[in-house]
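One protein chain is absent from this view; the other protein chains keep their places.
As written, the chains take the letters A, B and C, and residue 1 is the first residue of each chain.
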Amino acid sequence: MQLPVAIIGASGYAGVEATRLLAAHPAFELKLATSDRWEDDALQSRLGPCGPAGAHHYAAHPETGADAVRAAQGCVAALLCTPTEASLALAPALLAAGVRVVDLSGAFRLRDARSFEHFYRLEQSDPRLLTEAVYGMPELGAQVRAEISKARLVANPGCYPTAAALALAPLFEAGLLADEPVIVDAASGTSGAGRKATEEMSFTEVADEFRAYRVLRHQHTPEIAQAFSAAAGREVRVTFTPHLLPVRRGILSTAYARLAPGRAARELKQALLHKYAAEPFVQVLGAPDQVGLRGVVGTNRVQLAVECGGAPHDPERVIVISSIDNLLKGAAGQAVQNLNLMFGRPETEGLLGLHPL
Amino acid sequence: MQLPVAIIGASGYAGVEATRLLAAHPAFELKLATSDRWEDDALQSRLGPCGPAGAHHYAAHPETGADAVRAAQGCVAALLCTPTEASLALAPALLAAGVRVVDLSGAFRLRDARSFEHFYRLEQSDPRLLTEAVYGMPELGAQVRAEISKARLVANPGCYPTAAALALAPLFEAGLLADEPVIVDAASGTSGAGRKATEEMSFTEVADEFRAYRVLRHQHTPEIAQAFSAAAGREVRVTFTPHLLPVRRGILSTAYARLAPGRAARELKQALLHKYAAEPFVQVLGAPDQVGLRGVVGTNRVQLAVECGGAPHDPERVIVISSIDNLLKGAAGQAVQNLNLMFGRPETEGLLGLHPL
Amino acid sequence: MQLPVAIIGASGYAGVEATRLLAAHPAFELKLATSDRWEDDALQSRLGPCGPAGAHHYAAHPETGADAVRAAQGCVAALLCTPTEASLALAPALLAAGVRVVDLSGAFRLRDARSFEHFYRLEQSDPRLLTEAVYGMPELGAQVRAEISKARLVANPGCYPTAAALALAPLFEAGLLADEPVIVDAASGTSGAGRKATEEMSFTEVADEFRAYRVLRHQHTPEIAQAFSAAAGREVRVTFTPHLLPVRRGILSTAYARLAPGRAARELKQALLHKYAAEPFVQVLGAPDQVGLRGVVGTNRVQLAVECGGAPHDPERVIVISSIDNLLKGAAGQAVQNLNLMFGRPETEGLLGLHPL
Partner (left out) sequence: MQLPVAIIGASGYAGVEATRLLAAHPAFELKLATSDRWEDDALQSRLGPCGPAGAHHYAAHPETGADAVRAAQGCVAALLCTPTEASLALAPALLAAGVRVVDLSGAFRLRDARSFEHFYRLEQSDPRLLTEAVYGMPELGAQVRAEISKARLVANPGCYPTAAALALAPLFEAGLLADEPVIVDAASGTSGAGRKATEEMSFTEVADEFRAYRVLRHQHTPEIAQAFSAAAGREVRVTFTPHLLPVRRGILSTAYARLAPGRAARELKQALLHKYAAEPFVQVLGAPDQVGLRGVVGTNRVQLAVECGGAPHDPERVIVISSIDNLLKGAAGQAVQNLNLMFGRPETEGLLGLHPL
C-alpha cells in the first residue's frame, strides 16, 4: 500500500520536479500538490500526465495558509517547496498535525539562528526546531542516514552547498586539507533563481551573458561553511562566489583548498573513492574536465573529480570540481532520497531510470 | 597617407576581427590579409565589405611559408594571427625583412624559455627575440607604452592574462595584496578555442554545458604569473582554472587574493580608480555583479570591480572580477591598440565606435 | 524471460537514446550494442550506467562488417542506428540470419527506388525489400499496427516526416484538405545532424544563428509526400524547408494547407481529436502557440494543434503545428514503439516515465 504524501508549492521549478518524481514513485501516493500560482486545472495541464490517472490530486490552496495544512492532514509527510518565509510558518503547523516534513527552503538549515537572520533577513520562528531539524545529505555518512530515517523535520540542503559539501567533506574528514580559508567558485543555471518575471532574468538579458551575483553575501555561504566545519571538526572559513550561467539547469562548483602538510596528493582521490565507493548517486571521475552539467542534469547524480600536484606554480593547491542538477540532487531529487530514508524505502527508489538529455 | 600593414592568418576568429578593424582604420591601409584556409574569394566574401573598395587585398598565401613574408614586403608592420608554431617561424623572417610585428600567439610572451617549452611543447626558435619582445599591455603604464612605441616585436597578451592582469596588477603594484598564492577562476566563450572542426566543440556537445578544461596545465598560467610577479616585484604563485562557457564570445575572470596586513579594503578600489583614471578602455564599476560579458563583447573595453571586507567568514578576502571580449581586448583589439602606439597614432584610433550588441 | 536484441551503431545520438531505452526495457535484453567510433570501454563509460549491471554487453565491432551480423546472431531483433549506406548492407544480412530489423536510416522508407536514388545518391541494394518493408508509424492506424506486428523489416520514419505526417495525415484521410500543394516549414535542433566534427556545426558557428538548409533538396521531402499521398489517396505535392535551430533537440513543424471546399474549419480539430483519442503519445492542444519543443523533448510525445479561419486575409488557410523530440519520437523512441508491436508487447512499454527537462 502506498503512503500518502503532499507537496506544498508545486509550481516552482523544484516543485514541478518533486511532483513528477512523487507521482511516479512506487511507494508514495501523491495525495495533494498545492500551488498559489496556478489554478487546479493549470497545475494539472502544466505538469502533464505524470502518473496513473486519478492517483493524485492537484489543488490550488494558498500555500502558506491554514488551508494547505488542513488539506495535508492524513499525509505521512509533506515536501515544502515553498519560499523560506512560508516554510518558517508551515513546518511547525504540519509537524503539529502529525505530518513529517522535508523542507526544501533555507528555513531550517543553519544551526546558528543569528547567521540565519543575517543572511536571510528573516527571524527564526521556532528556534527549537533548529536543534531537531536534520540536515538531509545522506552521502555524508551512515550516522546522517540514521538521523534522517528518524527525523520529523529534514532540512533539505541548498543546491550550491550540496555540490560543494559532497566535493570537500570527505577530504576534510580525512584530514587532507590544510587549515586555511577555502574558496568555492560556482555557476548555476537560471532555474536556480526560481520562476521569475523580472527583466533581469529575461532571455534577452541573460543570453550570451555570464556574471557573478550576491558576491560575499549569498545565503548559501554560511551553509557551506557549516558543512565544511562539521566535516573538518573545526571552523572552516569560506569564500563563495556564485555566477549565473546562460543555461537552464545545472551547477558546477570549482573548490580551491590546500593539501595538509605531510599528506600526499594521491590520497585525495583515494579518500573520495573510499567515501563514495557504495554511493549510487556519486561518480568520482578521473579528471576535472570530465565533470560537467550534461552528465548530471536530469538525474540525481553528483559528478566530481580532484586535481592536485600538477601546478608548477603552486603544487599543494587542491582543486575539486563537482556538478549536480540544481533541481534534482540540489532540490527535489535529494528530497525524495530523504523521504525514502524516512520511510524505510530503498534510498534510490523512484530516482533511478532518470538520465541526462 | 595611410601606412601599409599586413595580416597573416586572417581566417581565424581573431584574424577576422583584426581584418575588420584594420580595413576600417583611418591610419592604416590593409595591404594584405592571408589565410591558408580560405581561398581569395572566400576570404573576401566571408569577411564581407569591410572598408573602402579596393583598399585592401585578400590573398590566400600559405601562412607559414616564405610566400607570406614576401607578400608582406613593403608593409610597415604585420599582425600575426597565426598559431604559436607558425609565429615562431614567421616573426624572425618578417623582422629580417624590416617589417615590425605584433604577434597574437603565445610565441614570444614568456620570458622564461623553459616555461614556454613546458607549457607549449614547442622549442623557442630564436631566444634572443624573447629579450627584445615587448609584452603589449598598454594599460600597465607609461613605461610599457614607451617600450611598445619603440618595439620591433610586440607579444600581444593572451586573452585570459589580459583579463587577469588588468584586474590585479594595480593592486600588486600598490602593495595591497598579501604574499600568498592567488587564484584566477575564469570562463571563456567558445571562440577562444579558435575555428575548430571537432566533435568536442560541436554545438550539440557544448550547448547547455559548462566545464573546466586544461586544469593546472593551461598555457596561460605562466603568463598570468609573470604579469602578476612583474607588478608585485616578487614571485607570485598562481592557480588558474579556465572553464568553457556556452556563449560565443567573452571572458569573465574571478580572481581571489588576500588583503595585505595593515591595509584597508577601501584602498583597493581607490588603487584601481587611480591607475585607470585616464584609461579610455577600462571601466572600474561599483560592484562585482555589474561586470559581465554583455558590456564588453563587441568592444575593446575592460570592465572590473573589486570586493573585500563583506564576508563574515573571511574578511580579508579580495575578489576582483573583470571581463573582456576575448577576440578584441583579448586579441585583435589590443593588437590594434599596440599598432597605434608603435606608429605614433592616438591609442584609441579605430577602436572607438564599437559597441556591444 | 527477456528477448535478446542488438543495437548496431550505438554511438550516434539516436543510438545512444536507443541504448538507454532498451537497457532499461523490461521485455528486452540488450545483448549487444556496437559502435565503430568508440571502443568497448568508451561506449560503456559514455553511455553510463543504463540498466542492471551485466544485463548487456557493449561491443566495438565494425558496424558494417560481417562481424556485427555474426555478433547479433541469436538476437530476435536488431535496431540499425547506422547511416543509410550501412543499413543497405546490414539489413539483408541480418534478415538472412533470422534477425528481425528496425532500420532507423532512410534506406527502406521510400517505395519508389528512383526517388530514393535521386535524393540519397545511393543505389537500392535489394529492391525486393522495399515491398516487404513496413513504414513504422503506428499512429497512422490499426492496419499499420497490424503490419508492423508481423513485419520482418520495419523502416522507422524520419524525424521531419514523423512530425509532418502525424500533423496532416488525419486531415487528408478525412478529406478536409484541398487538392493543392502543401508547405512544410520546419526547424530542428542540431542533434538531427548527427555526431559531427565539422566547423559548420561548431558551437561558435551555430549559436545565435538560424538558417534554412538543403532547401528544395532535403531527402525527407519525398518521404513526407509519400505519407501525405497515402493518407489522401491521391498524389500530394509538397514543399519542405528545414531550418537549423540553435538548440540541441526537438523539431517544430509548421504545415500550411487549405481547407477543402464545403468543409468547416471546426472539423479540422475534430478530425485530429477523433484520430488520436486513444493515442498515448499524441497530445492535441487547443492553440498552435501551445505546441513547442519543451513539452516533448525527452519524451516519445507528439504535440499538435490546428488553426483555421482566423485570418481575415486568407480564411481557408489551414495551419497545423506539431512538435517531437527528433531523437525519440523522431528516431529511437518510435523504434522501440515498433519493437514493442513486433513482439506483442504493450506499445508504450519502456516509453512512459520519460518526461521533459
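Basically, a residue touches a chain if its C-beta (ideal position, glycine included) is under 8 Å from a C-beta of that chain, and two chains touch if they have at least 3 such contacts.
Because the structure is a prediction, the values reported are computed rather than measured.
Within the complete assembly, C:D208 is the residue of C:E117, C:E132, C:D179 or C:D208 that touches the hidden chain.
The residue from C:R70, C:R237 or C:H274 that touches the chain not shown here is C:R237. When the full complex is taken into account, the listed residue touching the unshown chain is B:R249, out of B:K31, B:H220, B:R249 or B:R317.
Residue positions on chain B in contact with the hidden chain: 20, 24, 48, 50, 208, 248-249, 295, 297-298, 353, 355, 357, in rising order.
Interface residues of chain A with the unshown chain, by the touch rule above, are 13, 189-191, 193, 195-199, 201-208, 246-248. Where chain C meets the missing chain, the touching residues are 115, 118, 181, 183, 185, 187, 205, 208-217, 221-222, 225, 237-239, 241, 243, 245-250, 252, 254, 256, 287-294, 297, 307, 310-314, 317, 319, 321.
Just so it is clear, only the chains that are shown with their structure count from here on.
Centrality annotation: A (chain centre taken as mean Cα position, compared with the mean over all protein Cα atoms). Of all the chains, the one whose CA centre sits at the greatest distance from that of chain B is C.
Chain centres here are Cα averages; for chain B and chain C they lie 47 Å apart.
Inter-chain centre distance (chain A to chain B, centres taken as mean C-alpha positions): 39 Å.
Chain centres here are Cα averages; for chain A and chain C they lie 37 Å apart. Within chain A, residues 208, 248-249, 297 each touch two or more of the remaining chains.
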